[in-house]
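The structure follows.
Missing here is one protein chain; the remaining ones are kept as they sit in the complex.
Labels run A, B and C following the written order; every chain starts at residue 1.
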Amino acid sequence: MIVVMRSGAPEIEISRITQELSTWGLHAERIVGKHKVVIGLVGDTAHYDPLQIQEFSPWIEQVLRVEKPFKRVSREYRHGEASDVAVPTPNGVVHFSEHHPVVLVAGPCSVENEAMIVETAKRVKAAGAHFLRGGAYKPRTSPYAFQGHGESALELLAAARQATGLGIITEVMDTADLDKVAAVADVVQVGARNMQNFSLLKRVGLQSKPVLLKRGMSATIEDWLMAAEYILAGGNPNVILCERGIRTFDRQYARNTLDLAAIPVLRSLTHLPIMVDPSHGTGRAEYVPAMATAAIAAGADSLMIEVHPNPAKAMSDGPQSLTPEQFDDLAQTMAVVGKAVGRWPQVTTAVA
Amino acid sequence: MIVVMRSGAPEIEISRITQELSTWGLHAERIVGKHKVVIGLVGDTAHYDPLQIQEFSPWIEQVLRVEKPFKRVSREYRHGEASDVAVPTPNGVVHFSEHHPVVLVAGPCSVENEAMIVETAKRVKAAGAHFLRGGAYKPRTSPYAFQGHGESALELLAAARQATGLGIITEVMDTADLDKVAAVADVVQVGARNMQNFSLLKRVGLQSKPVLLKRGMSATIEDWLMAAEYILAGGNPNVILCERGIRTFDRQYARNTLDLAAIPVLRSLTHLPIMVDPSHGTGRAEYVPAMATAAIAAGADSLMIEVHPNPAKAMSDGPQSLTPEQFDDLAQTMAVVGKAVGRWPQVTTAVA
Amino acid sequence: MIVVMRSGAPEIEISRITQELSTWGLHAERIVGKHKVVIGLVGDTAHYDPLQIQEFSPWIEQVLRVEKPFKRVSREYRHGEASDVAVPTPNGVVHFSEHHPVVLVAGPCSVENEAMIVETAKRVKAAGAHFLRGGAYKPRTSPYAFQGHGESALELLAAARQATGLGIITEVMDTADLDKVAAVADVVQVGARNMQNFSLLKRVGLQSKPVLLKRGMSATIEDWLMAAEYILAGGNPNVILCERGIRTFDRQYARNTLDLAAIPVLRSLTHLPIMVDPSHGTGRAEYVPAMATAAIAAGADSLMIEVHPNPAKAMSDGPQSLTPEQFDDLAQTMAVVGKAVGRWPQVTTAVA
Partner (left out) sequence: MIVVMRSGAPEIEISRITQELSTWGLHAERIVGKHKVVIGLVGDTAHYDPLQIQEFSPWIEQVLRVEKPFKRVSREYRHGEASDVAVPTPNGVVHFSEHHPVVLVAGPCSVENEAMIVETAKRVKAAGAHFLRGGAYKPRTSPYAFQGHGESALELLAAARQATGLGIITEVMDTADLDKVAAVADVVQVGARNMQNFSLLKRVGLQSKPVLLKRGMSATIEDWLMAAEYILAGGNPNVILCERGIRTFDRQYARNTLDLAAIPVLRSLTHLPIMVDPSHGTGRAEYVPAMATAAIAAGADSLMIEVHPNPAKAMSDGPQSLTPEQFDDLAQTMAVVGKAVGRWPQVTTAVA
């Protein structure tokens, strides 16, 4: 249930109502929007009558039920207002939100060594990226495949951050590694295979770094939003949803089926920002440019793109990685569409 | 196998080679490209050595095997050159091709009566459409649902054509109806449920109207191209492929999963033009604009969009139909992206 | 809606009620069960109140709405009683029904020549089969693959029928071929790719031979039952449903995913008999025995199994065909489970 306060409702009245509702056994959470304050209520609200709550105060405009199984992530819970996940980076605060330009995240699948990660960071920054992606812990189908350099790779990501000022996005696979990962990452990633690792979701909900939540390979939109709900229920409101392709019957040419319709669907259901990863979404570098520009046209708030200095020799996911030169070209193509739809930064390169 | 002739190869030499190869039990088909002539060979080519054929004539540049199971529809078969499916309409010839502007096809799911179809045709023409879509014969899941007005609806489509000059695209469901449908339609549609109705594919391959081949609900890219191959093998080279959403595990919000990555995948595999139908592809009018613009950004050659004067009262597919006003708005949005990527007509309305 | 008559209701009263309801614009169909007569009503029943109809006659026990979108195929429509599709063959009448032993259908994918089809028919008959399957018209993904011998193959099937007394099941792919196929076939098959070829469904509904309706590759249970409803709505009540595997994300080892849970699901929803085709359902001969016996344990009323005298040289579907020897072994294994669950003929060979 949500309690929408009238514009100009006095602080003391909002506090009084919030406290009163908390005594009813409900979790009451204040959401400060641009024009109004909304009080979100989670718990066993079925017993309460919205009209009964409305009578609490003349400053209450209306009381509404959230009919969806997901509450805190639902668009209604913020009374229709989009979230702004603002992430501080050395180069400045970057906003993931439908009211800001598209945020570019780029980098290799996995961190291989210092030279490659720092060099890649410099190249993607020059092309306009705001964040560097790179895996320290890698989920791999085979136990015999390269599993990532782990803790030492985290140090290399920190070095790349220092060298370029880019924010860092990297994946956590185990609750036991979360503190180490969160110490380096500006955004902590939960991967597709762990989207319903509920222990991990609870833990990332209890820490303060923003969380990038990739869609599971066969997760419905509702499963995915419920997974995000775990994080918000834990107390962390800063979640970015990343569509990365779902598993369907056709895997011959594209490895996954990139579900771009998830963009308008999510936009109508949730206030959370939306990222698209066309690299995993197609699994082939040659399909990435078409899907990256399509994602921008469809309204994505951010793009994550794999870039490797030498894809043919990559330790993982080479076939889906662009070269830095290809990324330069793509950045220009994306800028054309991004400007056309009014979602591109005025100056395409990040702050020097 | 394909035989690529050198530029300037004399006509008499091409004829001689074509005839010679025909005597080998191979079907030899001449494809005249912009710069070169290619002779496509279909049949039991496994027994022949490309080098042996190369020695036929010094005018042969090279002889290549088409390794894919689809031959005539493959990009190699035209030596990399895109097809141009040129369709005469009262308003002029419209080109479906990657080298031409995006072609807009719009109209209702089914033809309900003369007033509604003519009015809709005028409205979509004014917004920039080149073709009117509308079903006379409707494939419906239930035998008790409206099955289309059949033959009488074909007459109404002809009237709408006369009133507006738009080309007509309508579906054929039965070999027995083909002549009647082809007499009215400028492009004959084979629907998703009939994509592997091989009798129908063979028959539309034997007639001369261009064919719009929708992707089956669970057809792989390869299944789809093989279905198109049936039509080309029958002798009709004018096929347009239409992505309209595939069936996946998630059907709660969007009715199908629109596979936009099919655009770059098909582009690399085939010379045939590519259409996208975001109306069936999502099943919900509110998601259509995002997917229509995304399709253009991804490189679609044509868009098919359902428009109904009063979606709430439509006899079929109301929830996915735009109103004429919504289509006006969408046409403007599509124009912005279409111009940005260089695929929009200079003047957005069709020839008067 | 259905009108359940009391036991012993006089014929004249049933006729009176049926006629009366027909005047209401409803299609009233009499279904004679073992103990009771039920009058099925299809049409715009939403306007009528069951209580109003109940007052027609004291011989009416109850009037019930069929809430499902499928009416005539629903279990309620026959007031819970299973159908018995009784098919006359030279060897006697064979019953497809949950109250009869499992019916075995076996034979090659396609009819290749007279010797092979007659020999195969003799072999499968000796092992206990009641029907011979064999394709005259073959739906093939590629236009260059063997398309079946067509009309001449129908004659060979007739010869095999004469030589063995087995019933014949063969596929029709085109409304134009239906008369020819139905002249030879004891059961006419509509294949998976034509499950939503509504023109074909309507036509097979208008003729009198029983119809085997295979499930489409991505048809939901409801889609499938609606396709069967087309046939019953046309007037033909003798439909057998055949599960033959659905398309899922995993096609590496088994070509399709055989959905055996369709057996209990269909049992609860429909009165129609259920066949399982583990040959297409798995695409590999080595998996057929396990799935055939599982289908019997799960309650299938019939099994369709591909048998070819020399699978390695089959013109189609060799990898999924059993040899006659393997089929002999399988028949014995099936008999063990079939007897355990009380669904096996007392004498395993058909009547001589």
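Throughout what follows, a contact is a pair of C-beta atoms (placed from the backbone, for glycine too) under 8 Å apart; a residue touches a chain by one contact, two chains touch by 3 or more.
Computed from a prediction, not measured in an experiment: that's the story for all the values here.
Asks: Of C:Pro10, C:Gly92, C:Gly235 or C:Pro264, which residue touches the hidden chain?
Replies: If we include the chain that is not displayed, C:Pro264 is the one touching it.
Asks: Sort through B:Trp24, B:Trp59, B:Tyr144 or B:Phe249 and give me the one touching the missing partner chain.
Replies: Of all options in B:Trp24, B:Trp59, B:Tyr144 or B:Phe249, contact with the hidden chain holds for B:Phe249.
Asks: Check each of C:Ala182, C:Ile246 or C:Ala314 against the chain that is not shown and name the one that touches it.
Replies: If we include the chain that is not displayed, C:Ile246 is the one touching it.
Asks: Can you list, in ascending order, the subunit A residues touching the missing chain?
Replies: On the side of subunit A, residues 42, 69, 71, 139-144, 147, 173-177, 193-194, 196-202, 217-218, 223, 226, 229-230, 233-234, 247 touch the unshown chain.
Asks: For review purposes, identify every residue of subunit C that touches the missing chain, sorted by number.
Replies: Listed in rising order, the touching residues are 218, 220-222, 246, 248-250, 252-254, 257-261, 263-265, 267-269, 281-282, 286-287, 289-291, 293-299, 336-337, 339-341.
Asks: If you put the missing chain back, which residues of subunit B would it touch?
Replies: Answer for subunit B: residues 218, 247-249, 251 touch the chain left out.
Throughout what follows, only the chains that are shown with their structure count from here on.
Asks: Report the chain whose mean Cα position is at the greatest distance from that of subunit A.
Replies: Looking at centroid distances, C is the chain farthest away.
Asks: Cα centroid separation between subunit A and subunit B, in whole Å?
Replies: It comes to 37 Å between the two C-alpha centres.
Asks: So what's the Cα centroid distance for subunit A and subunit C, whole Å?
Replies: That gives a centre separation of 50 Å.
Asks: By the touch rule stated above, which residues of subunit B touch at least two different other chains?
Replies: Subunit B, residues with two or more chain partners: 218.
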